[in-house]
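Every protein chain except one is present and positioned as in the full complex.
== chain A ==
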Amino acid sequence: MTDTQTPLLSLRHLSISLPKGADRALAVEDVSYDVFRGEILCVVGESGSGKSMAANAVMGLLPKGVYASGGEAIFDDQDLLKLSEHQHRTLRGLRIGMIFQEPMTALNPLMRVGDQIAEVFEAHGQLSGRERQQQALALLTEVGIPQPDKAIRAYPFQLSGGQRQRVMIAMALALEPELLIADEPTTALDVTTQAQILELIRDLQRRRGMAVMFITHDFGVVAEVANRVCVMRHGKIVELGEADEVLKHPRHDYTRALIEAIPSNVIPEARGAETDTALLEVKGLSKVFRSKGGLFKSAREVHALQDVSFSLVKGETIGIVGESGSGKSTLGRCVVRLERPDSGTLSLSGTDFMHLQGESLRRERHRVQMIFQDPYASLNPRHRVGYAIAQGPMANGMSKAQAFAKAKELLALVGLGGTDDRYPHEFSGGQRQRIGIARALAMEPELIVADEAVSALDVSIQAQILELLEELKQKLSLSLLFITHDLRVAAQICDRIIVMQHGRIVEQGPAREVFLAPREVYTRELLDAIPGREHELADA
């Protein structure tokens, strides 16, 4: 695929400086790589590796205070780093297109989708108003949006995440750029949606013969799309080569570690809980949300949960897997009583947990605790972490001194000893998630509900947190309800797996069985959509 002619984009000894006071001086240090016409180059790395910075420099979109301090970025015989803002602006959108990670926030919420696409033509003075709308419609059709004639008049909030990402792609491709930069375009999407979007990008790339610079942290995605791979760590290139070569025979330890951290082809071991005393019993749980109508949907009721029944025995980890909108989070919220189910029963080692009210609920609440998805939003930024952890026990009558001592102990337990007087912003994402775990443990729960607890983390951090959870579970004989959209994560930690779709349980069974012999079509679809699955990755 890679041709030997001159590269379309050539980074030569590129260095990018961070503002003073950052954790390191250079975001990117002496980085050189080429992107050729007609190929997909994947730039892989964890957060903080500087993988996006080079792309932003190419686009002329570096954040304030960050600047290219050395080297050059040659695009079609001109050094992009030396362009004036005006010259750079005329390239953006026209010859270099870019799509971003967050489909939820990357579109202007107040503008119709069609107008946002038409803007690209307007920015470069092309076509008349009417032609722009026609082109927008053609583009929406090309990226496979259902009912493009309606979608063109829709506002972003009326579209799903996958549809918004398609709109982003339509926008980036509007002027047929020679280079497309895709910055983690599928990270925020469901597996099946991710598979579709990857397919779309690959397809468009082939059809148009574009060069694509695809930035990702996920080696599964790399296996799906890459022609060549560039692995980055701490702002430097660790490994650069043909995709097959890097995936099968990684030369660098770091690359190997990253690949190993993704157990796409790990088959869960057969395991079971030691006991058979039921801890949580859920029977016929239903919950309906009522919503007003929208453009694509008439006013309707959403059955978030429909007749959901399962039981969890002491010491067991159950994975609840499903895509967004499957009801898995609602289920978790019902179990911790943040949400009130409409019908059904919910009992915790025999006590009716669902109908507890007021003081009796307050007394029992500590038995089920939750760990949340976003480690940045789930800790109060104005509270020291020691206090954040001690708050729960104190609310349950423990003395202040005791509660703070306990918080210290728990922080040590999760590997953050001696940090109780710090504030959340002093910790990394993974560390914050450890604090979240310590906070949940402070209540001495019997059951922990972890709602996408590792989804926002880098793979290597993910692995560490999962290990910690596993270890704590053994040590404190906890039970775990592990909610995730990521089957790969579920495979690592769960004894049993429940697959949910549209508020119903589609399939449940021991993890190994669900993986090796899925009985339901939907489960099989989910498994097939996991990126990199059919590719043989390096033997772990």
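The criterion applied here is as follows: a contact is a pair of C-beta atoms (placed from the backbone, for glycine too) under 8 Å apart; a residue touches a chain by one contact, two chains touch by 3 or more; residues count from 1.
Following the convention adopted for this analysis, contacts and distances are computed from a predicted model.
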When one chain of this assembly is omitted, its UniProt record names it as which of these: "Peptide/nickel transport system permease protein", "Substrate import-associated zinc metallohydrolase lipoprotein", "Glycolate oxidase subunit GlcE" or "Radical SAM protein"?
"Peptide/nickel transport system permease protein"
Missing-chain contact among A:Met59, A:Val231, A:Val313 or A:Ile530 belongs to A:Met59
May I ask which residue of A:Leu140, A:Met171 or A:Met213 touches the chain that does not appear here?
A:Met171
Touching the hidden chain, out of A:Phe100, A:Phe214, A:Tyr387 or A:Phe427, is A:Phe100
In the complete complex, which positions of chain A touch the hidden chain?
59, 61, 89-94, 97-98, 100, 102, 105-111, 119-120, 122-124, 155, 157-158, 168, 171-172, 292, 294
